[in-house]
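Of the protein chains in this complex, one is absent; all others appear in place.
Each chain carries a letter (A and B) given by its place in the written order, and its residues are counted from 1.
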Amino acid sequence: MIPMMLLISALVFFALELAPVDPISYMVSPDMSMDSANLEALRESLGLNDPAYIRYFRWLGNIFKGDFGYSIVDGSSISRIIALKLPATFELALGALILSSVLGIALGIVSAIRQNGIIDYVSRFLGVVGVSLPQFFVAIIIVQLFAVKLGWFPTGGREVYGAVTFWDRLPNLVLPLVTMILSMTAVLVRYTRNTMLDVMSKDYVKTARSTGIAEWKVYIKHVFRNAMGPVLVIIVFRLPMLIGGSVVIESVFAWPGIGSVILGGVSTGDYPVVMMSTLMTSAVILFASFLVDLLTAMLDPRVRFE
Amino acid sequence: MKTKVKSPLQKKIEKLIANRLAIMGFVLVLIILLACIAAPIITDFDPREIDYGAILQAPSKEHIMGTDKLGRDVFSRVLYGGRTSIYIGVAASLSGALLGLVMGALAGYFGGRIDSLFTRLSEIMLTFPNMILILVLTAIIGRGVGVLIFIYAITGWMTPYRMIRSSFLSLREETYVEVARSFGFSDARIIFNHILPNTLSPLMVTATTNVATYILNEAGLSFIGVGIPIQIPTWGSIMNAAKSIDVVTSYWWLWLFPGVILSLFVLAVNFLGDGLRDAFDPKQ
Partner (left out) sequence: MQTDIILKVENLSAGFTVDKKEITITKGVSFEVHRGKTLAIVGESGCGKSVTVHSVMQLLPRNGKIVSGKATYFKDGKAYELSSMERYGKELRAIRGAEIGMVFQDPMSSLNPVYTVGAQVSANLIEHFKMSKKEARPKVVEMFGKLGIPDPERRFDQYPHEFSGGMKQRVMIAIAMICNPQLIIADEPTTALDVTIQAQIIDLMKSLQVEYGKSIILITHNMGLVAEMADDVAVMYMGRVVEYGSVEDIFHNPTHPYTAALLRSVPQLGMDRTKDLDTIRGMTPNPSELGEGCEFAGRCDFCTESCKKGLMPYNDIGGGHMVRCIRTEGVDGNE
């Protein structure tokens, strides 16, 4: 995880080097660099004339100290932007992850146990539909239906955290969450089902049955328990896609998250903001996958002993 | 008395044809594709011809899908836009598959340092949110059809790479490859004649479903306004108009028609891909 993070940070740093911006503009707060006479002195004192690898480690050191630099567009502190926007994205992503996991795994289990039953056919069909419909199109339809026509939910936006109660913030969350869940659930139903079916054909499941234990125990203790590992891995694999997808969802629902920060940064050429947001987002994703690695090790004794 | 022995390929094709959803998907893909190709025959309207005398008209006999804010015929734009969308999807999928194929073949056959380098790289890129990477790259490289295909290729080679690499790793130990090696065949000949043909059918399945993925992704990017420039019609860039809420509420034909066609096409490709997977790659 640590070497991975270093690699990504190096990629981000050198991408920033390639981008057409003067580093001084994002390294110091704009009011300090106003005076052009001081600029060269400042450049020297900041070591901007040093070789790239020295500057890379200094930049890295600053990040660890919490100094993420400044936006070149409006001069605001990037750490503040991220602290403000990242939680909004993870609120959405985490909510979607949990809900779609519960829903997807439950449906997947039922589909596998009742293979070729009605639920199986319906969820397999919806599974393909779920990954085929463009998220923004679904979002537009949902907004049109539930926000405009029925007026049950607001068309977009997010209530500030802490200012109002959770229940007041909930209506804003519902529509983006539903849109996000759709494709993720579809993927999980399908994967859970196929993994369950795969495990069901294993010899040890037959062994379990040959001892006369009840079918529900066979499914829970043997089939699902062994299918859980691969399913967890796929959930983590979907996490980057979930966050990536939030760019579109946040745009449609005017959700003030990191996706809209990146989108804004890309359209205004605010490279430092884009890079730091990307770095932080992947840090969180890496941390999540690290947690899942731990969990997998706990679930599978063969990994645990290595 | 003896029944005719069917070749494995024949059996696979029979299985595919027996899959009704896959055949429906195939037919639908074909219909939409042909309609897009034959756009000049089907409609007389130029997708870029602005007609201020006919802005924002609801569907009528003349404009069966209505007109947009600049009076352009939506039906014509959907057909011509489909050309670009499908082209991007197919080209991106093929170039990603090709890149993955080459890298996977090199890594899987030679192993060692190339293998660990490529594999490490693929792991990093898989943990990275793809969408964000694409956004950053469009910011640095620029926007356009060719650029987008290039970006998809360099961000989408990982899955084909992993598939090809792992089948190479296992096939390389197979007896027939060892026999070929002991005959003194060159590496290139072994790779092209003996290993590659055995890895192609799973790759084909993935490439098919990737066409759907890229078409969706392009549509999403163009919709939010960072994909294909708005001047070039694609299914996504046509729907860019629906970013404003009054278009969503008042001018439904501007987003519903392209959205439905886009969804149908992607759905059809996915059903076809599923059918191919069932027939050619039952393990997955």
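By definition in this document, a contact is a pair of C-beta atoms (placed from the backbone, for glycine too) under 8 Å apart; a residue touches a chain by one contact, two chains touch by 3 or more.
None of the values given here were measured: they were computed from a predicted structure.
*Asks:* Specify the residue from the set A:Leu7, A:Leu99, A:Val233 or A:Leu299 that touches the hidden chain.
*Replies:* Going through A:Leu7, A:Leu99, A:Val233 or A:Leu299 one by one, A:Leu299 is the residue touching the chain not shown.
*Asks:* Specify the residue from the set A:Arg80, A:Lys149 or A:Arg225 that touches the hidden chain.
*Replies:* Going through A:Arg80, A:Lys149 or A:Arg225 one by one, A:Arg225 is the residue touching the chain not shown.
*Asks:* Looking at the full complex, which residue from A:Val73, A:Val178 or A:Ala208 touches the chain that isn't shown here?
*Replies:* Of the listed residues, the one touching the omitted chain is A:Ala208.
*Asks:* Across the whole complex, list the residues on chain A that are touched by the chain not included here.
*Replies:* Against the left-out chain, chain A lists 115, 200-204, 206-215, 222, 225-226, 299-302, 305.
Quick note on the criterion: only the chains that are shown with their structure count from here on.
*Asks:* Distance between chain A and chain B based on Cα centroids, please, to the nearest Å.
*Replies:* 23
*Asks:* Under the definition above, what is the set of chain A residues touching chain B in their complex?
*Replies:* These residues of chain A touch chain B: 4, 7-8, 15, 18-19, 128-129, 131-137, 140-141, 143-144, 148, 155, 194, 237, 240-241, 243-245, 247-248, 251-252, 259, 262-263, 265-267, 269, 271, 274-275, 278, 281-282, 285-286, 289.
*Asks:* Quick one: in the complex, what on chain B touches chain A?
*Replies:* Contacts found on chain B: 123-124, 126-133, 135-136, 138-140, 212, 216, 219-220, 223-226, 236, 239, 242-243, 245, 248-249, 252, 255, 259, 262-263, 266-267, 269-271, 274, 284.
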